[in-house]
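Excluded from the complex is one protein chain; the other protein chains are retained at their positions.
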Amino acid sequence: MEKENILSVRDLVIHYSTDGGVVKAVNGISFDIGKGETLGLVGETGAGKTTTALGIMRLVPDPPGKIVSGSITLGDTELTKASRERMRFIRGKEVSMIFQDPMTSLNPVMKVGDQIAEVVRLHQHVSRIDASKIAAEMLETVGIPAERLNEYPHQFSGGMKQRVVIAIALACRPQLIIADEPTTALDVTIQAQVLELMRNLRDKYGTSMLLITHNLGVVAEVCDRVAIMYAGQIVESGSLEDIYEHTSHPYTKGLFGSLPSMNKKSKRLQPIHGLMPDPANLPSGCPFHPRCSEACEECSKRMPVGTEVTPGHIVRCLKFEGACGAGKAEG
Amino acid sequence: MFRYILKRILVTIPVLLGVTIVIFTLMFFTNGDPARLILGDTASDAEVAELRESMGLNEPFINQYFNYMKGLFKGNLGISYTTKLPVMDEIKVRLPVTARLAFFSCLFAVCVGVPAGIISAVRQYSVLDNFITVLALLGITMPNFWLALLLILFFSVQLGWLPPSGLYGPLYYIMPVISISAASVATITRMTRSSMLEVIRSDYIRTARAKGLSEGKVIIRHGLKNALIPILTVVGIQFAGGLSGAVVNEQVFAIPGLGKMMVDAIKSRNYPLVEGGVLIIALMCCIVNLAIDLMYAVADPRIKSQYEHVRGKKKSKAEPAPVREA
Partner (left out) sequence: MKIFAKKMTEVSTVDAAGEQVITVKKRGQAADVWRRLRKSPLAMIGLFGLIILILCAIFANFIAPYNYATQDYTAISQTPSWQHLFGTDNFGRDIFSRVVYGTRISLLVGFISLAIGAVIGCLLGAIAGYFGKAVESVIMRGCDIMMAIPSTVLAITIATTLGPGLVNAIIALSISSIPSFCRVVRGSTLTVKDQEYIEAAKVIGANNMHIIGKYIFPNVLAPIIVQATLGVGKSIIMCAALSFLGLGIQPPTPEWGSMLSTARTFMRDYPHMVIFPGLAIMLTVLSLNLFGDGLRDALDPKLKK
């Protein structure tokens, strides 16, 4: 079945040049997002997820950041080579982004309606009045009464501010939404509401989504496919079932193992020993090997390439290339 | 909005009252017998004693203060010891001069400082930024009266382009305004720069870029208003500094304003003029700060809404009832 890909990322490498050395934030990741598909990008803080998202939007602060190599293809446009003008056209219209902290994502001195209308007027040539109407509609769509068009961000709660951000992101019906931890800063009950909103809107408009999160529960609710990121690389990717039922990579296994479970009776959680490596000082070979319980000597020497364990399920681990005592997908 | 204005005014009144107490107390304890100073050295002791009695100078401190305040409310600021004419007359003539100087200096400082700060922030670390930073440093560290002297030396004595004293036309304003505003320009530049830098790093600027706005529009439409709000306070403070600067520079440029009046009066022990002058200056400062507070309320919606009541509609920050999705 040929999947129509909205976004194709191949071997993307993004580095930051700082006084303390080169920070290798993203080290060769590749993934695709199909039409109407939601890909969850999972990883701990510092794994490079936000940098990836910014990279797609070409919003990586430059200096000190830079897309070193790789390609990002949106439809038939190569984003890494697109002109600034073309990128401005794409941002907000073809690809939108929802950021993590709703409290600071909105301009405090600008009316909420104006902020939505702004993106509408920018990409669709409509009059001010029509833009306002569209903004009002968008507010209703995200569950905010349209009369609140003329209010300021500080008059809304966190969850509602995030809804406004969602409204801005969807106003021009983009093909792809990148949501960077959209619910992390919200209370748990509000999280559920906002997620449901996002899911419904995604279904309604058929938008593809790149959902960045560290919360496996959220992923299970919303995503079709998952990619696990560690130290700037995607160590495992596949469908929801592949990742949750047939967990393969030692890191992914560790992530699931650290979750408290209502079903299993266990006295202690099983954390993954050690810490995420410093991106300015990555270990040789496989970046996970210092913390990996299944590592062998080979792992410090060679970087694993991706092995397709089952169709669509890719794992980057030497075990699956035959080293360290061959492994296979579990479960 | 109206409540806010009222509240601000109500807070200013005790401050002004306090200022009158401070000024009155300071003048009260200054050396010199007012009656003697009025009549001069040739007058006899008896005449001086008589004048003291009629002026109420033998009454206790509190009574004298109340008399002073009573006079104040009638617009009577006392009488100049030397000319025997009302202080108010003198002030009426000189106030516009000083006010104009301070106002133009403030305006100049804003018109030069704000753009300089913005350029400095947007082009951070560039040659232009460094140049502006150096100039700002000079502005703060040079005493303004020295700058005035240097300006006169260069533009009047050497080049003969500008007149060194008086205030008879636009040309006469140039040097005084520059020297009075130098420190303000520097401070406003620095503050604008740091405010702008902070704003540029904000999340909402990132959101604006993610919408596809050009960098220029991002900075102007989203950055500027946020960056300039804190600058309002700075401008208020600089106005006060401008008044101080005017007081000193009026000496240098022989400008007949409040400052020169006060300094000359101190030397000739004509204390009512000093009293009146300081009072009027304090009053000007309070008025300007009040105006700044009002501008704040207009500019910053977060402050405006604290004082607004939208009739009938409950301003609710709560979540809407669980939303069934569209």
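For the reader, a short list of remarks on this structure follows.
Note that the chains are named A and B in the order they appear, and that numbering of residues resets to 1 at the start of each chain.
As a convention for this text, a contact is a pair of C-beta atoms (placed from the backbone, for glycine too) under 8 Å apart; a residue touches a chain by one contact, two chains touch by 3 or more.
Keep in mind it's a predicted model, so treat the numbers as computed, not measured.
Considering the entire complex, the omitted chain makes contact with B. Checked against the full complex, the candidates B:L72, B:L128 or B:V263 give a single residue touching the omitted chain, namely B:V263.
Within the complete assembly, B:L137 is the residue of B:V93, B:L137 or B:I220 that touches the hidden chain. Think of the hidden chain as still there; on chain B it touches residues 14-16, 18-19, 22-23, 26-27, 29-31, 124, 137-138, 140-143, 145-146, 149-150, 152-153, 157, 194, 197, 240-241, 243-245, 247-248, 251-252, 262-263, 266-267, 271, 274, 278, 281-282, 285-286, 289.
Heads up, the rule we're going with is that only the chains that are shown with their structure count from here on.
Centre to centre, using the average C-alpha position, chain A and chain B are separated by 52 Å. Against chain B, in their complex, chain A makes its touches with residues 57, 59, 87-93, 96-97, 99, 101, 104-110, 118-119, 122-123, 140-145, 147, 152, 154-157, 159-160, 165, 168, 190, 193, 196-197, 200-201, 204. Of all residues in chain B, those touching chain A in their complex are 202-204, 206-214, 222, 225-226, 229, 299-302, 305, 313, 315, 317-320, 322-323, 325-326.
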